[in-house]
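One structure is given here, and the rest of the page talks about it.
Missing here is one protein chain; the remaining ones are kept as they sit in the complex.
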Amino acid sequence: MYVAAKGGEKAIRNAHALLAKRRRGNRNLPSIGLDQIAQQLTLAVDRVMAEGSLYDVELAALAVKQARGDLIEAIFLIRAFRTTLPRFGYAKPLDTAGMQVRRRVSATYKDLPGGQLLGPTFDYTHRLLDTSLGQGGVGGEGHEGHAPATQPETSVEAEPMPRVTDLLGREGLIEGAPEDDGTEPFDLTRAPVSFPVDRSTRLQALARGDEGYLLALGYSTQRGYARSHPFVGEIRFGDVEVIFEAPELGFELSLGTVQITECQTVNQFKGSATTPPQFTRGYGLVFGQCERKAMSMALVERALRWQELGEEPGAPAQDEEFVLSHCDNVQATGFVEHLKLPHYVDFQAELDLVRRMRAEHEEERREAGLKEAAE
Amino acid sequence: MSAQALATGFSDPVDGAQATFRAAMWALSRPGRVEVLDAGLAPPAPLIPEAAALALALCDYETPIWLDEALAAMPAVAEFLRFHTGATIVADPAEARFALIAEPMAMPDFAVFAQGTPEYPDASATLIVQVEHFTGGGLLLEGPGIEARASFGATPLPADFAARMTTNRALFPLGVDLLLAGSGGVAGLPRSVTVWEG
Partner (left out) sequence: MNTQAIGGMPEITYNFAYLDEQTKRMIRRAILKAIAIPGYQVPFAAREMPMPYGWGTGGVQVTAAVLGRDDVLKVIDQGADDTTNAVAIRGFFEKTAGVATTTSTTEATIIQTRHRVPETALGENQILVYQVPIPEPLRFLEPRETETRQLHALAEYGLMHVKLYEDIARHGHIATTYAYPVEVAGRYVMDPSPIPKFDNPKLDDCPALQLFGAGREKRIYAIPPHTKVRSLDFEDHPFRVQKFAKPCALCAATGVYLDEVILDDRGGRMFVCSDTDYCNTRQEAGHRGEMGVPAESASSDVMPGLNPGIHAVPPGHPVQGVDGRVKSGHDGVPVESGREGDAS
């Protein structure tokens, strides 16, 4: 006699209760607040907003908390929420030249209008563990005396900071930004992608693509797999106003600001009999302060433009269908992790075949043996 | 905006759209079998409630609609459709995802509508054709969705209707799909169906 418990529903309930318990951790410690996450784990929140494609600091902080710090899980939570949101309209394109800049560096010029602005960066920190952050009492971070000197983050009344690519463009040294021909860009969240895709679709996919994946691909372009000699023309991070134009109202209104990171690379030139040599560009734009992602995106974006720029294909980062089909971590994690779902029906089918083939193999050997013995 | 255009959408948008879609789904799944379609709509003439229900259930800003002459002649029809679906009304039938035809006897050749492409045969038009009656005879149907053979008929339909459907079938997997609506029902004639007179 064989009986099995009908445990599915109850087991799931219990598993979720355990999950909630583990998420909460030690109940003697205070529950972490969303404001704490939003204020102190900013880069985690930024990544969740960027790859979740939804600019909402509070919801991203909630997702980070609910996901126990698993950022891909948090991104997934945000995406699943985002997909249900009704659309009221489309904002005008962001003007990054008008950014309230918090950080701006150029690797191509020592000095330039608006200057270099280091801003909040890990760059040049010594990567030494700072044990004082782990101390709660006097002398620790929780203590008032420990507070770092407050620095104004933005350059107050800063002089204008034109984009490096605009400066180059004035001399005709870099290819122009693509013309706005007024057509609505493809929206990959509303329509299925079919390859090949245009540049705006590529950029959309990369902007919500997985940071680690783009980092590895971008890195590969630096190591000879679709090398295009990049310079970081500029990387800037700061606040940009979102402008909404309501046709029925007949005027524009500001919806507020979002923080974004923009990276423009200046890459190896192109030229032909008809056009003089010019630098080309790769573009990266990400919600929040996500420099690694913005730079990786720019490298990969540039590599994907091989055809348009008459370059030789062959590297992984140039393969549009490959790069774009696998850059979404919500898709990737779902499909990789689905392998833990039951597959025993299919496995049974394979077991059957392997057993049968083994039996046949055995039979053949036996027959061969008999034949040999008879000879 | 006329009062009539504002007055009559589905009384329950969720259930109305679902029930209408289900009727259309079964209609295309079982060509020639008439599915009950009770929409409770009162659209501006000459648009009939059954065709209006299909349009409301299936069309939106992503699906340009083409209207035949009879429907285009009444601005209230376009107004009604625009208001309830958000769809644009197009003059070029080739641009339409859905075509609404109130006068089947005068309907244009299927070739004027999008047929899809070999790579994307789904990028083709669906024709919503208003009929007065389903007669249950006159045409014989064969193909996916039909066990053996089915007989089907509707009036009015052009005399060369079977020939048109044969031409359409020959394009498979390209071609247009038809939803015939009227008299409280909807019947489907997808491109996969073989039609002859009998």
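Each chain gets a letter, A and B, in the order it is written, and its residues are counted from 1.
The rule is short, and it goes like this: a residue touches a chain if its C-beta (ideal position, glycine included) is under 8 Å from a C-beta of that chain, and two chains touch if they have at least 3 such contacts.
Note that the structure is predicted; figures quoted are calculated from it, not measured.
**Student:** In the complete assembly, which of A:86, A:182 or A:276 touches the absent chain?
**Tutor:** In the full complex, the listed residue that touches the missing chain is A:86.
**Student:** Since one chain isn't shown, list which residues of subunit B touch it in the complete complex.
**Tutor:** 13-15, 17-19, 21-22, 24-26, 28-30, 57-60, 62-63, 97, 117-122, 124, 126, 143-147, 172-173, 177, 190-192
**Student:** Given the full complex, what residues of subunit A touch the hidden partner chain?
**Tutor:** Residues in contact with the chain left out: 1-15, 17-18, 34, 58, 62, 76, 79-86, 189-196, 321, 325, 330-331, 333-338, 341-346, 348-353, 355-357, 360.
What we mean here is this: only the chains that are shown with their structure count from here on.
**Student:** Report the inter-chain centroid distance for subunit A and subunit B in whole angstrom, where each centroid is the mean of the CA atoms.
**Tutor:** Roughly 44 Å, centre to centre.
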